[in-house]
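Report on the structure given below.
Every protein chain except one is present and positioned as in the full complex.
Up next, chain A:
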Amino acid sequence: MKKSVLLGTVAATAAFIGGAAMAAEGDTLKAVKARGELICGVNTGLVGFAAPDASGNWAGFDVAVCKAVAAAVLGDPAKVKYVPTTGQTRFTALSSGEVDVLARNSTWTYSRDTDLKLDFIGVNYYDGQGFMVRKDLGVTSAKELDGATICIQTGTTTELNLADYFKANNMSYQPVNIDSNAEGEQQYMAGACDAYTTDASGLAATRAAFADPENHIILPEIISKEPLGPAVRHGDNNWGDIVRWTLNALIAAEEYGVTSANIEELATNSENPEVQRLLGASDELGAMMGLDKDWAKNAIKASGNYGEVFAKTIGEETPIGLARGLNAQWTQGGLLYAPPFR
């Protein structure tokens, strides 16, 4: 009987994970419509990207993607249930079907796209990994961090980049493994680590939440490419298209000057044929994905176009103060380039 007990244990585990995966197959669009609610995996709390405000309403740059998708699919940006995920739980939550879409500053990498069976549908923020230190530490370059203690979120690409960077520069460090940005912030503030490393945008967002942001500097070295983007499960191509083109609609809207202010007006009397197609005035682009013809209009109305979202959540007017940089439109010398709506 010993052996069968063992097998039973293995089988029970297998079933536990397998059972959750049942939700993964099938038609996500149908499931979301039937549920009347989009389930969106977000960060556990990173000001500017995804964080609940005082009254518990989620807001931020990544949250705007959730709202846009909900508006495109269900016609109402409020019909979203936000599921906070840590660096460790996010991909399991997505592949097990716990969330429909993951909008949680996750880096698009080869192995995640292929081996983890995720589909990254695009990039909503072009980022790179940086380091933050206290000003009074007297460090001005990441090259001076030899022997330092560094706080790092476990289960992230930044964890691997950190190991590679210090190895490549023949330096040593002591990692302090933390689970979430909030914990990293606490450890860093308490001085339990000399430097905190994550995506530069995350550092800026974290620093903005400090009481004394002027006492902390983000070192100039950017040690990696971190294209952050929303992800969906591999295999449901129509759902992937919906999320991909919702993001593209936000980007294209900025390019064509469609804002939340003038969208109603442009929807009826725009001269630009592409804007007409985008906003559903001509052609039936929405029907090709099983959505209404107003899908893109609703998505853009949810929180505005890409530029508006950026300015409202993480832009230079906000405490986080990120410049557009690489995230400007291709026409402005940036990398944002939405394929044509045709």
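Just so it is clear, a contact is a pair of C-beta atoms (placed from the backbone, for glycine too) under 8 Å apart; a residue touches a chain by one contact, two chains touch by 3 or more; residues count from 1.
The rule we apply is simple: contacts and distances are computed from a predicted model.
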For the chain that is missing from this picture, which UniProt protein name fits: "Amino acid ABC transporter permease", "Cytochrome d ubiquinol oxidase subunit 2", "Phosphoribosylformylglycinamidine synthase subunit PurQ" or "Acyl-CoA dehydrogenase"?
"Amino acid ABC transporter permease"
From A:57, A:141, A:174 or A:215, the answer for touching the chain not displayed is A:174
Sole touch to the unshown chain from A:164, A:284 or A:316: residue A:164
Selected from A:220, A:235 or A:257 as touching the chain missing from the view:
A:235
In the complete complex, the non-displayed chain touches which residues of chain A?
4, 6-15, 17-19, 21-22, 24-25, 87-88, 91-92, 95, 111-112, 115-117, 137, 145-149, 154-155, 159-160, 162-164, 167, 173-179, 186-187, 190-194, 233-235
